[in-house]
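Before any comments, here is the structure.
With one protein chain removed, the remaining protein chains of the complex are shown where they sit.
So that you can tell them apart, the chains are marked A, B and C in the order they are listed, and the count of residues begins at 1 in each.
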């Protein structure tokens, strides 16, 4: 389904684009480095099935940290709330997403929340399946279902590139293995996790998934409840308290919508009972969020009164 | 205005009371120690001016950390958002409310947010007035206005008791003075802060103030805009991301309403456009929140669908 | 050369043995768990070639952390002081030997010193050779030379047991690989490191190596300079400032001799120009040092005036 190009959105995007020059494209993976700093596009998927967009929304991006929300949902479906929060906490943290300190200093050895890398790795650890391949297929099938898009898959090139350099994530995994938080083969978990992060889609897909969360787990297009209500709402809660790395508090104040960002420059947002949002803008601010994307969401939030607060 | 005693609320309170025996009354101030562990009461102030209650809602409690939201509102009115967030950050923290570590390790010397002690002290520092007395009078006048209750004042006994033992808060203040976050006399700031924390009211007052925040700053009874809309919403955002000490993330998942707790056992909650909630339950869990109060809010949130997520 | 059993030493050992019941045998490796808590033995190797002993000094123990001093010496010989201290710092730390925090918080990414695990791994990384086998053979040859004992080798059982469970050390390695401190295959480095830690010898060997350090690198028996003077003295400096885990400061005050301990319960000590000491006492105190061994050294230091301070 093609999205309708929308003039009002175009004006907002054009306004937000002015900020992209203050950001930088992620450089730790060669494939991400190729992105064009000035790109900014958005798709808005309404609950009535209509979609509005601005910019080049066919461009593919990898999910990166956005995938953390999706595997959290799947892990909650797979093994339940108690099982998940036996491995990971509920609390936001003022530390960077890749910090290891709290694993040592917290009384509990659990990662503080499922949105930091350690917590996301512990969540992916819980995804069921008899092999990395089977678990990956389950994640991809789940995401295809959410997006209503049967050809979604991952980028082998980006997955490989991340896998080869994921030393810090390996460090986090072994630390958690020491503490019994995870107990599988670390290389296998890393393979699964980097492939999950490398799943590719376009803004339209992203907005469609955002819509499912916005509708408390229901895909209104196919009238299918893909995620249980409680799971969808729990995920949105984490999007608010920890979705934008250690800028989540400021984002809550300035924008106030459940959203999750990734270092590819993607942001997925969910406006309850109204619509899902998919944004792609690879220029990042110093905390790793799309600088144009945040500006765009701030303008949209003010204009359309989207804040939950 | 007396509140109507309500049977349904009574049943919920009676159910939540079962958990109070697992908590402990705060013991670091003699006056707080005198509280009865099994007490639990609640007042709900509706936007139509009606009030419903259960338990002994006339009992007076001191605001303690609940006051942090109120001085944040006043400081924002006094000197504006830019001025306030020049002194304090927006981000939740996984550290305890009285931790000093982040002041040393953060690149910025600013306290992470206005709900931890360091941040609240930095906010009170910004309250305008020519003397401690004048600033205290302004805080009290503001709170009287919010509660529509002209005789609210502070407990000299509790203020003195806290002032005499507030060594950790002094430590935080001097650390911030070193870094230029605050530049007034520390003993004066401490006097103001401990008196602010010792302001006394009952659950009814608390629910009425909660209602003003729920109505985006408007007192619907007197039809008076006491707090600018933007300020009220900003305060509610912090209530969600950092209002329940380092259990805020779990509270967001389980309850999902803007709320602020204090070690006296009080909790103030705000349900947008609907009502304000005032709770008193002095038995605290290990993270310093009213154990019965949280349970009661959890039950109310499920029953009346109060979560913002 | 058999050691002479010595009555005075026997009395001291018997006195120090009273404290072993307050300690615990290391339990994180099955093979270490088998040790007898009440064992305590000592060998003292004099510069004149005489040796005195008490207890069962033929019992074999693995070097564990004692090996850190020996690989430091070899790395300094292999690549020089500048090269070594490009990878690791000079400073003692108040943190436990296996802490990861400072790797994240230090301005420099270098481990603080070569006696904590991270630092020792970075040092072993520098040992020259074309393969793990060749590097291990070089370490073993060096240690055989130091002990004047050609059959010293490592315990395959203990090496394997440690290798299989060394998750925290893997975490430290990957953290350092992220920061460019090490750049070899982590599993290979871990294999080398765990084998180095599993090198076995008896108290006599240990005392003989201690003697070489005491003589500034000279083996007085064979009149052979095995370690350059500067290297030997540098190693002894680290034995004083960081040799006894995070009890090094207290040990310096109470005993005051260059010494290095391991979780197997071994301690190697060096009394300048006088003698080397080898101790085995598997009951450990809470900081991981032989409880009887430390007591014995304290008594010996007082009796024979061994402190360097």
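Everything below uses one rule, namely that a residue touches a chain if its C-beta (ideal position, glycine included) is under 8 Å from a C-beta of that chain, and two chains touch if they have at least 3 such contacts.
Computed from a prediction, not measured in an experiment: that's the story for all the values here.
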{"item": "Left-out chain, listing which of the shown chains it touches", "value": "B, C"}
{"item": "Residue of C:55, C:256, C:278 or C:292 touching the missing chain in the full complex", "value": "C:256"}
{"item": "Residue among C:20, C:65 or C:113 that touches the chain left out of view", "value": "C:113"}
{"item": "Full-complex contact with the absent chain, from C:135, C:195 or C:236", "value": "C:236"}
{"item": "Contacting the left-out chain in the complete assembly, out of B:104, B:134 or B:188", "value": "B:104"}
{"item": "Among C:20, C:41 or C:93, the residue in touch with the chain that has been omitted", "value": "C:93"}
{"item": "Of C:246, C:261 or C:290, the residue in touch with the unshown chain", "value": "C:246"}
{"item": "For chain C, residues in touch with the removed chain", "value": "89-95, 102, 106, 112-113, 233-234, 236-238, 240-242, 246-250, 252-253, 256, 258, 307-309"}
{"item": "Where the missing chain touches chain B, by residue", "value": "99-101, 103-105, 167-168, 170-175, 177-178, 186"}
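Quick note on the criterion: only the chains that are shown with their structure count from here on.
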Groups of chains joined by contact, in the absence of chain A: B | C
{"item": "Interface sides of chain A and chain C: same vs different residues, half threshold", "value": "same"}
{"item": "Identity of the most central chain, Cα criterion", "value": "A"}
{"item": "Chain centre separation in whole Å, for chain B relative to chain A (CA means)", "value": "33"}
{"item": "Distance from chain C to chain B - Cα centre to Cα centre, in angstrom", "value": "55"}
{"item": "Averaged-CA centre spacing for the pair chain C and chain A, given as whole angstrom", "value": "48"}
{"item": "In chain B, residues with contacts to at least two other chains", "value": "none"}
